[in-house]
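Only a single protein chain was left out; the remaining protein chains are all shown in position.
Labels A, B, C and D are assigned to the chains in the order they are written; within every chain, residues are numbered from 1.
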Amino acid sequence: MKKKLQSITNKIAAPMTIAGILVIWELISCFHVVPTYMLPSPVQVIHAFISDFSLLMFHAKVTLVEAFLGLLCGVLIGFVLAVMMDQFEFIYKAVYPVLVITQTVPTVAIAPLLVLWLGYGIAPKVVLIVIVTFFPVAIGLLEGFRSADRDAVHLLQSMGATRIQIFKHIKIKSSLSQFFASLRIAVSYSVVGAVIAEWLGGFSGLGVYMTRVKKSYAFDKMFAVIFLISAISLVLMYSVDVLRKCCTPWENRRAIRK
Amino acid sequence: MKKKLQSITNKIAAPMTIAGILVIWELISCFHVVPTYMLPSPVQVIHAFISDFSLLMFHAKVTLVEAFLGLLCGVLIGFVLAVMMDQFEFIYKAVYPVLVITQTVPTVAIAPLLVLWLGYGIAPKVVLIVIVTFFPVAIGLLEGFRSADRDAVHLLQSMGATRIQIFKHIKIKSSLSQFFASLRIAVSYSVVGAVIAEWLGGFSGLGVYMTRVKKSYAFDKMFAVIFLISAISLVLMYSVDVLRKCCTPWENRRAIRK
Amino acid sequence: MAELRVENINKFFQDKQVLENVSLSLHNRELVSLLGASGGGKSTLFNIISGLMCPDSGEVSLDGNTITGETGHVSYMLQKDLLFPFKTIEDNVALPLVIKGMKKREARKVAGPYFQEFGLENTEKKYPHELSGGMKQRAALLRTYLFSSKVALLDEPFSALDTITKSAMHKWYLGIMEKIQLSTLFITHDIDEAIYLSDRIYLLTGNPGHITEEIIITEKKPRGEEFLLSESFIHYKRKIIENLEKKLQ
Amino acid sequence: MAELRVENINKFFQDKQVLENVSLSLHNRELVSLLGASGGGKSTLFNIISGLMCPDSGEVSLDGNTITGETGHVSYMLQKDLLFPFKTIEDNVALPLVIKGMKKREARKVAGPYFQEFGLENTEKKYPHELSGGMKQRAALLRTYLFSSKVALLDEPFSALDTITKSAMHKWYLGIMEKIQLSTLFITHDIDEAIYLSDRIYLLTGNPGHITEEIIITEKKPRGEEFLLSESFIHYKRKIIENLEKKLQ
Partner (left out) sequence: GKNQSNEKTESGTPMKKITFVLDWTPNTNHTGIYVAQEKGYFEEAGIQIEIVQPPDDGAEALVASGKAQFGVSFQDYLAPALTGENKLPVIAVAALIQHNTSGIVSRKGEGMDTPKGLEGKKYATWDLDVEKAVLKNVVEADGGDFSKVNLIPSTVTDEVSALKTKSVDAIWIYYAWAGIATEVKDLDTDYFAFRDINPVFDYYTPVLIANTEYLEENEEMAKAFLDAVKKGYEDAIADPEGAAEILLKAAPELDRDITVRSQKWLADQYKAEVERWGYIDSTRWNTFYNWLNDNNLVENKIPENTGFTNDYLPE
C-alpha cells in the first residue's frame, strides 16, 4: 500500500513540477511582472501553437526526415568506426584523437561552410547531423565493446572461437546498453542539429520557421516552436528507451528484481 | 624491443594521420581543385593565424574568461543538483525530467532570448555556458554517486556511519572517474558555448572575431579561428585528464598494471 | 551472560519467506557457526542482526538491549571482501575508526601494528587491486577486527584463501579469540572449518530457512591440528553431513 | 596412452617468473588435481594448456601432437563462473556447440536433456543473475561438458557450492567420468575434494611455482562416501598438508 502510494507520488512528481513552473510563468505574465514582448505567457504560446499548427507540422515533417537520415548515417558511420577501432589497435590510435578534434570544432561555425561546399539541398544538413551524432554513437559502442569481460573473451577463445564469433557473441551484446545510452543522446542531437542546419538555409523545416518568426517579432511563435522541438526530442528519446527495453530483456528482469 | 617499437608507432599514429590530412588538403588547394574562397590552404590558414596572432590572443583571453566563469558556475550547479538528486529520491523524480527537457532546447534558439532578458553584459554568456555545462556534470556525478557499490554502502551503514560519512567515504570517490569524464565534455562545451554566446554581440571574444572575418570574406582567418578554438578545447581537455590522474591515483596504478 | 540473542526472526522478500522463526544465541567469547544450503538465508540473517535489514517479526538483542534494526553494534564482514578500490589498504582497514570519529592519521597509527599479525606487511600504501585474493580477505578481516565491537559477524571470511593460508588463519583466529573478548558468529560452507573453529554449530536448512539442529563441539580450545584427523572430528563431520542430507530430502 | 603432456613449461610476467620447468601428464580417463598456494601459477598453467597464453618455453601436447598456443583442443572452465549475463542459461550452455558451427535451435536441443542431470531443471529460459551461485557454477560446468573435448580443465569448479550440493556434484562427476571418455585436470584448494576425486594429485608450490610432489591415490573408483572418513583418506590428507607446509617454510 505504502509502496503503491510512493510509486504514484514518483510518477506524478515530474508532471507536477512542470505544471508548477507553467503556473508560475503564467502568473508572471498575467501580472505583467515582465512585459509580454519579453516573455509570452504559456496561454499565448499554446494559442500560437494551435493557430500555426498545420504550418508547424509541415515544417516538423521536413526536420524529422532530415534528422532521421542524418541519424541513420551517423549511427552507421559510428558503428563502422567503433568496430574498426575495436578490432585494430592501430586504427584506434590513429583515428580516435582525430574524432575528438572533430568534436571540438563548433558546429555552428562550420555549418555555413558546409552549405558553401555542398549546396542547399539536404546534403549539408545530413552531414551536419552526422558530425554531431556519429561521435557519441562511436564512443558509446567502442566503450561497450571494450566493456566485454576479458575473461569472457578468453573463454570463447579457448573454445576456438573466431574473431567474428567473439564479436557476435560477446561484444555486440556487451555494448547494447551503452549503445542505447549514446543513441538517446544522438537522437536529441540529431533534432537540434537539423534545426541548426536549417538556419543555414533552405525552404522549410522548423529552423526556417524559427528564423522567420523571429524576424516577425513573434515571440509567442518562437516559444511554440522551441517547445515543439523539445517535445519531439523527448518523444524520440522515449522511443529509444522503449527500443532498448525490447533489445535487452536481461536488463529488464534485473531491474524488476531490484 | 618489439614493445618499444609498438609504443612509438602508437604515439605517432595520430600525428601522422593529422599530418596526412593536412598534406592532402594542401594539395587540393595547390592544384585549385576547389577555389580558395571555398577552402583556403593550410599554409594560408597558418599565415592568417600568424598575422592575426596578437589579435587572436586578445580575443581568446576574453573567451577563456567567459568559458571559465560559465564552467565554474555550471560545475557548482551541477554538483549541487547531483547531490540533491542522489540524497532525495523525490527531488530526483521531480527534477531529473525537467533537466532532460532543458537539454532538448536548442541553445542557439534561446541565446537571443537570454540577451533580451539579461542585457548585453557577460551575464547572458555565462548563463548560456551554464546551460550547456551543468547537465553533463550533474548527470556524470549522479551516475558516479549511484555507481557506489550497494554492499559498500551497507558495510558503512553496519558500522553506524552517517549519511554524510557515507557520502564522503564512498560516493565522492566512486564518482570521481565519472565526474572527470563529464568535466572533459563540459570543458569543451564551455568553449563552444562561449563562442556562440559571443555571436550574440560584444566587442571582443573569438565569436566576435569570427563574425567579423566572415563579414570580410576572410575564410583563411575563419579557419584560423576555428582551429584555435579547437586547440583551446583540446588543451583544456588534456588539462582535465592531468587533473584526473592527480585525483585518482588508484586508477593510474591499475592502468600501469594492465 | 548471553551476549547476542536472536529470537523468532521471520523475514519475507515480497511474498517469499526466507527465514522462519529463527532463534539463536551467541555467548561471551564463543565462536558459533551457521551451516546451511546456499540461498538458505544465512546472509539475510546477518543483515538483520547487523541492523541493515528489519525482520518482519522477531527481535535481536545485545546484552539484554534490543538492537533490532539498529546499526553500529556489531562488526560485520560481508560475503564479498569489499575493500574500497580508491583507498589504500591502511585507509581501508582504518575506516571503522574514522567512522567512529578518529582523525585519519591517528586511525592509521592505531591500525599499523596489526599489519604484521594479519600477514599484511608492506601493503599499507597499496591499493586493493594490487593484492592477492587472500590478502584482500585478510585486510577485510583486519578491518572488521578494528571495528572492535564485542560481537563479530563473519560471512564466509576464509572462502577465498588457499588451504595453507586458511589453516594458518584458523590458528591465528583461535589465538586471537583467546586473547580478546570477542564473540563470533560465522557463516561457512566448509564443514571442517566449522568443526575446527566452533564451540557450537547451527544448521540452518529448509525453505523457508529455520534452525534444525544445534551441534556442540566439546573439544577443548586451543585445538591442535591433530583434532582435524581425530576420531571425534570424523564423528562430528558424519553427524553434520547426515543431518544436512536428511534435511535435503 | 597419454592424452595430455605438459613439458618443461616456463612462464614469465614481465621480469617475474611464475612457472618454472613445470611438467605433468594426464592419462586417458584420469582425474588429476593441482593443489598449491594462491598465486602459485595454477590458473596461468591452465591458460597455457588451453592455448590462451604462450609459454616462454616448453611444450603442450595432446595425443602426441603439439598444441602449444593453440586454442580449441581442450574444454576449459575458468575460475569465475563466467556465464554471459545477456544470454539465457540454455544459450549459455549451448554456446560451445554454436561456436563449433551448430545452429542455435539444434544446439539447444542437444543441450536440453542435460539440464536435469546437472540439477538445472526449469532454468533454461532464465538469465544467469536469476540463479543461485551454485546453479551458476553447475551451468558453467554443463557448458564445459558440452564442449566435448576429451580433456577438461576445471579451475575450482565447485568452490562456490555449498557442502551438500558439492558432494552431490562430486558423486555425479565421478559417475560421469565412468561413463564417458573424459580426462580431467582439476584445480582446487580443498584437499578433501582433491583426494576424493583424484587419481593423482600434483602439488604446485614455490615461487616461481614448480611441481614438488606427485601423490597417487590408489583407492579404487567409484569411491563411496566411507572413503572420506577412512584411515587411508586421513593418511593422504596428512601427507599433503605436511608437504604443503614444508614447502612454505
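Basically, contacts are C-beta pairs under 8 Å (C-beta built on N, C-alpha and C of every residue); 3 or more make two chains touch, one makes a residue touch a chain.
Since this is a predicted model, take the numbers as computed values, not measurements.
All shown chains touched by the missing chain in the whole complex, by label: A, B.
Among A:92, A:167, A:180 or A:209, only A:209 touches the chain left out of the display. When the missing chain is restored to the complex, the residue among A:116, A:176, A:234 or A:247 that touches it is A:116. Although one chain is not drawn, the whole complex shows that of B:88, B:120 or B:238 it is B:120 that touches it. Mapped onto subunit A, the interface with the missing chain covers residues 35, 37-38, 52, 55, 111-112, 115-117, 119-120, 199-203, 208-209, 211-219, 221. Although one chain is not displayed, its contacts with subunit B can still be listed: residues 35, 37-38, 112, 115-116, 119-120, 124, 200-203, 208, 211-212, 214-219.
Operating definition for what follows: only the chains that are shown with their structure count from here on.
Leaving out subunit D, the touch network of the other chains stays one piece.
Measuring from the averaged C-alpha position of subunit B to that of subunit C gives a distance of 49 Å.
Annotation for subunit D: no residues touch 2 or more other chains.
Within subunit B, contacts with two or more other chains are made by no residue at all.
If touching chains are joined by edges, the resulting network of the protein chains shown is one closed cycle, each chain touching exactly two neighbours. The full set of touching chain pairs reads A-B, A-D, B-C, C-D.
If you check the complex, the residues on subunit A that touch subunit D are 149, 151-152, 154-161, 165, 169-170, 173-174, 176, 248-250, 253-254, 257.
Subunit C contributes residues 35-40, 132-134, 159-167, 189-192, 225, 229, 234, 237-238, 241, 244-245, 248 to its touches with subunit D in the complex. Subunit C contributes residues 47, 50-52, 71-74, 76, 78, 80, 82, 84-87, 95-96, 98-100, 127, 129-130, 147 to its touches with subunit B in the complex.
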